[in-house]
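Each remark here refers to the structure printed beneath this line.
Here the complex is missing a single protein chain, while all its other protein chains stay put.
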Amino acid sequence: MDFAFDARTEELRGTLLEFMDSHIYPAEPVFDEQLEQRTDPWSAPPIVDELKAEARKRGLWNFFLPGEHGAGLTNLQYAPLAEITGRSPHLAPIALNCAAPDTGNMEVLAMFGTEQQRKQWLQPLLDGEIRSAFAMTEPDVASSDARNISTSIKRDGDSYVINGRKFYITGAMNPKCQIFIVMGKTDPDAEPHRQQSQILVPRGTPGLTVERGMKVFGYDDSSHGGHAEVVFDNVRVPAENLIAEEGDGFAIAQARLGPGRIHHCMRSIGVAERAVEMMCRRTLGRSTFGRPIADQGVVQDWIAESRVRIEQLRLLVLKTAWLMDTVGNRGAHTEIQSIKIATPLTVEWILDKAIQAHGAGGLSQDFPLAEMWASIRTLRFADGPDEVHKRSLARRELRQYK
Amino acid sequence: MDFAFDARTEELRGTLLEFMDSHIYPAEPVFDEQLEQRTDPWSAPPIVDELKAEARKRGLWNFFLPGEHGAGLTNLQYAPLAEITGRSPHLAPIALNCAAPDTGNMEVLAMFGTEQQRKQWLQPLLDGEIRSAFAMTEPDVASSDARNISTSIKRDGDSYVINGRKFYITGAMNPKCQIFIVMGKTDPDAEPHRQQSQILVPRGTPGLTVERGMKVFGYDDSSHGGHAEVVFDNVRVPAENLIAEEGDGFAIAQARLGPGRIHHCMRSIGVAERAVEMMCRRTLGRSTFGRPIADQGVVQDWIAESRVRIEQLRLLVLKTAWLMDTVGNRGAHTEIQSIKIATPLTVEWILDKAIQAHGAGGLSQDFPLAEMWASIRTLRFADGPDEVHKRSLARRELRQYK
Amino acid sequence: MDFAFDARTEELRGTLLEFMDSHIYPAEPVFDEQLEQRTDPWSAPPIVDELKAEARKRGLWNFFLPGEHGAGLTNLQYAPLAEITGRSPHLAPIALNCAAPDTGNMEVLAMFGTEQQRKQWLQPLLDGEIRSAFAMTEPDVASSDARNISTSIKRDGDSYVINGRKFYITGAMNPKCQIFIVMGKTDPDAEPHRQQSQILVPRGTPGLTVERGMKVFGYDDSSHGGHAEVVFDNVRVPAENLIAEEGDGFAIAQARLGPGRIHHCMRSIGVAERAVEMMCRRTLGRSTFGRPIADQGVVQDWIAESRVRIEQLRLLVLKTAWLMDTVGNRGAHTEIQSIKIATPLTVEWILDKAIQAHGAGGLSQDFPLAEMWASIRTLRFADGPDEVHKRSLARRELRQYK
Partner (left out) sequence: MDFAFDARTEELRGTLLEFMDSHIYPAEPVFDEQLEQRTDPWSAPPIVDELKAEARKRGLWNFFLPGEHGAGLTNLQYAPLAEITGRSPHLAPIALNCAAPDTGNMEVLAMFGTEQQRKQWLQPLLDGEIRSAFAMTEPDVASSDARNISTSIKRDGDSYVINGRKFYITGAMNPKCQIFIVMGKTDPDAEPHRQQSQILVPRGTPGLTVERGMKVFGYDDSSHGGHAEVVFDNVRVPAENLIAEEGDGFAIAQARLGPGRIHHCMRSIGVAERAVEMMCRRTLGRSTFGRPIADQGVVQDWIAESRVRIEQLRLLVLKTAWLMDTVGNRGAHTEIQSIKIATPLTVEWILDKAIQAHGAGGLSQDFPLAEMWASIRTLRFADGPDEVHKRSLARRELRQYK
């Protein structure tokens, strides 16, 4: 259980930290300005492509992806780098081509895709030329129970025909989002974990309609393609678009979730660190009743609690990364669920205090805190609500004593 | 300490509940639709004026205002009515001409305005023909210490000249907002509580620029005029626009805050009740793993806790209203602070659970929960952050033992 | 919903407050001293009987019992008096003959007892001459589900024969405890709510063994007779000792619990008030780093939170009392459960902060805070764990929407 940074991590950290200072932080106000001036309301501002080019030039690229297709880092090597990118969550992950949901989709294609699928979709994703979406959640059922998913994927000759409605499909409003991985039922009569399959649907396929952007606490998240409601009305794709075999959908989803969760958690810690820094700076810089706000006992309590909580959380994320590297995702199941449960609540709490320390400004577009909060809040649902994970974790704990 | 509804309250409750069912709830989807189709991005949809006409016809009008100018209700009479309007917070309060910040501004004009000021500004506000703003918070200082407010109001012959910058000026983006009550310093050398004054500034006065809408967790709150950043650059108004005397600003602000706080709290309880109802309906209507979500122990725990907390909170709000009626705002100081502290945290907690019970939809524009949450969150700052009120309350408690 | 004190309440409050100052508070150190010097380790010190005589002389007697047998107060009249007694929980309730479990037992005898039962047991209890116990909880089953109770009460000719084991039988270690009301099964085959009966068992009946005192966080609570483990081994009592009819046990228990819960809650608020007073006095009287501890922001936060929470809780208890008086215990079911859930957590929190404010002394026998905490902690189990009450309350809430 060695969490020390190895030589490669140290080197990449150095390059990345330098890049944050020289490019990412200075780009933040530019990004905000360009957002206001966009013509397409769902596209990323041009600065994003510039940052991607700069990052790639420095070798800061595809860190998330192990193996030959990506940077080949272990989870433990990636963790501290992902944390750093979390400090500027709108710019740094995408600049390094490490933004969700592309990351998960690339993992799926790298692990399960055919050569043809990889060539057609993985490669342009790896090159940051297109973006992608993962269509699982449905508006009409409690998707936390995967068996509820009702979109149908029916074989019809050499094709599959897809019917259903999905929502909160992140990134799908962006016209650069060229490919959807869709989860649906190929066999409603199979045993529960073999009913689902995943299939590739290119944007523009007839019958696929991106209806509208769903909001998250008022944010449309348009700079990274929003969260779409999407309708599949007799959408027909060639049979070879199926990923792996019929009935593999649940297993593929599981394989995808482990890394996805840990990436979210790593970045969230970066968010928390930035919030603490902002809370310190703000309360040192403003005074009430003749003394800096930072002198107040209650504010110091927030800062101390934040530090104590972050330190614990980071170590658990690192341990989880190390376990995934050494015993695999299945062996790290309890830890993956644990960080999934612990991270949003911890970081939400810290952001809430940082917002409070900023006064009304903390709620506004002038500071990133409120938007960070909303984004973190979604993690209590994403990949299943906390409550489902807690129940599953508890049952595993109880099983030892039966 | 009698909180029972008297005959007038009962009668008005009956009329109001009928109006909610027949007009307000059915108007909610219409309102959302019209919002999408507005030409002016900061105006209320036309349904609002229709609802106002209907409400006024039924005598559901200006409940908030005691005395001859308003409905003449006591706080205790108004409390249960305000709670009901809180169930549809975007429509019901404005329909009854009981929406902030007009309510506070009308109170100030009724209490402190000259006959001329009342004729010119109070009357059209009472008639719901114009709207108004209250300009106190400043972006560059911690406004929780009123002494920090730095906007200057300088006497110059028969005029006052105003210079400063304000933000989070609710309602000011709305072109119907015709009058600003501005708080600023007339005498920086006076003793702390006599430095401030309040003055009337009509929209359109040269030098007054409404610069932009501030957001609250991504919401621009455009349907009720948003929250503006406003600049006063050598804004000149006649000396008779001053409200009361030079140096009275702090006292006027205090007089305004008591009722404002209790109105917010009353409505917030309505918000909480609606959230509990939605949480119950949703969890009864969706199933996971073969049983309604409402059967889950954790969900039942949320529902029970919500009920227990609401019941306590409502009683404290009622007691506060009763105290304000019987011993005045000063005598109710501890209770006013107590509900100001307790309400947002309690209602936030309930909304958070209701959101969680709704899955991703709970974050979206399809349910009012996320927007309600953001709105309630602002109350932890509005009229001073909780931390300032807690300190003040604790010092009063300690004083008894010195 | 009028919570004002009526004339009788005001008068009794005056007398009681005077009695607290003149007799109860001065008796506290005497009580502690006499406890050390007792010969019987499970008896009350002699000061208790002196206080009882003094209280009775002043008409401060049997406040808890409505109707002809007691003081005839309503719940709403009793509530503020009970709160005052809670400030000195070891002395004031017993001095007024208002201490559990006698109170509940007297209620049961007054409501359900035969003339003979009342003459033999109720009268000496009303006179404060003997004490009593209520034997329901069992060590070997989860008693929160009353159907689990396994003590058997079998008819045999003119007698009933009782077999079983009970624990946490409050007061039973005290030799003055002369009568046990025992809950057990007369008919295991009846429908669930008709299986149980209650029966009177005098101390000294052959087969009844008081085995040992159970502790509560190290306290043996010996001054009020402790909490005994009791064995019933073929205990035979005359058939006329049965209370009401066979199968009425559950209904009697329910009738008993309503008032019992509200008395506990009323007194607990008195405990909380005393804790706040002690917290204020202590933090004003000690300094660290050159300033009184009361100046620290975190301490002020505790004090303010305590005040805000107490005010809400007290009002809910008063409303519950008022409801019990006006619509009966059944109509007040939700409120009785609500105060049962809210009170221990609220008062525990306040006591925890008061302890922390006292430093190590707060844990010790030199201040009543730690013992108060332990006593309040038991309320999260007493009459059923919070979790059972929350579930029941939530189901009633959900039922409205089914």
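When the chains are written out, they are named A, B and C in that same order, and each has its own residue count from 1.
Throughout what follows, a contact is a pair of C-beta atoms (placed from the backbone, for glycine too) under 8 Å apart; a residue touches a chain by one contact, two chains touch by 3 or more.
If you're wondering where the values come from, they're calculated on a predicted model, not measured in any experiment.
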{"item": "Contact with the hidden chain (one of C:56, C:377 or C:396)", "value": "C:377"}
{"item": "Hidden-chain contact residue, picked from the options A:20, A:313 or A:372", "value": "A:313"}
{"item": "Per the touch definition above, residue among C:110, C:153 or C:214 touching the missing chain", "value": "C:214"}
{"item": "Candidate in contact with the missing chain, chosen from C:116, C:234 or C:288", "value": "C:288"}
{"item": "Contacts of chain C with the absent chain, listed as residue ranges", "value": "137, 139, 141-145, 148, 167-168, 214-220, 286-289, 293, 296, 298-299, 356, 359-361, 363-366, 370-371, 373-374, 377-378, 380-381, 385-388, 390"}
{"item": "Chain A, residues in touch with the chain not shown (by the definition above)", "value": "1-4, 276-277, 280-281, 283-284, 294, 297, 299-301, 303-305, 307-309, 311-313, 315-316, 318-319, 334-335, 338, 341-342, 387, 389-391, 393-395, 397-398, 400-402"}
{"item": "Interface with the unshown chain - residue positions in chain B", "value": "296-301"}
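Here is the rule we use: only the chains that are shown with their structure count from here on.
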{"item": "Far-end chain from chain C, centres as C-alpha averages", "value": "A"}
{"item": "Euclidean distance of C-alpha centroids - chain A vs chain B, Å", "value": "37"}
{"item": "Centre-to-centre distance between chain C and chain A (centres being mean Cα positions), rounded to whole Å", "value": "53"}
{"item": "Rounded Å distance, chain B centre to chain C centre (Cα mean)", "value": "44"}
{"item": "Numbers and ranges of chain A residues touching at least 2 other chains", "value": "296, 298-299"}
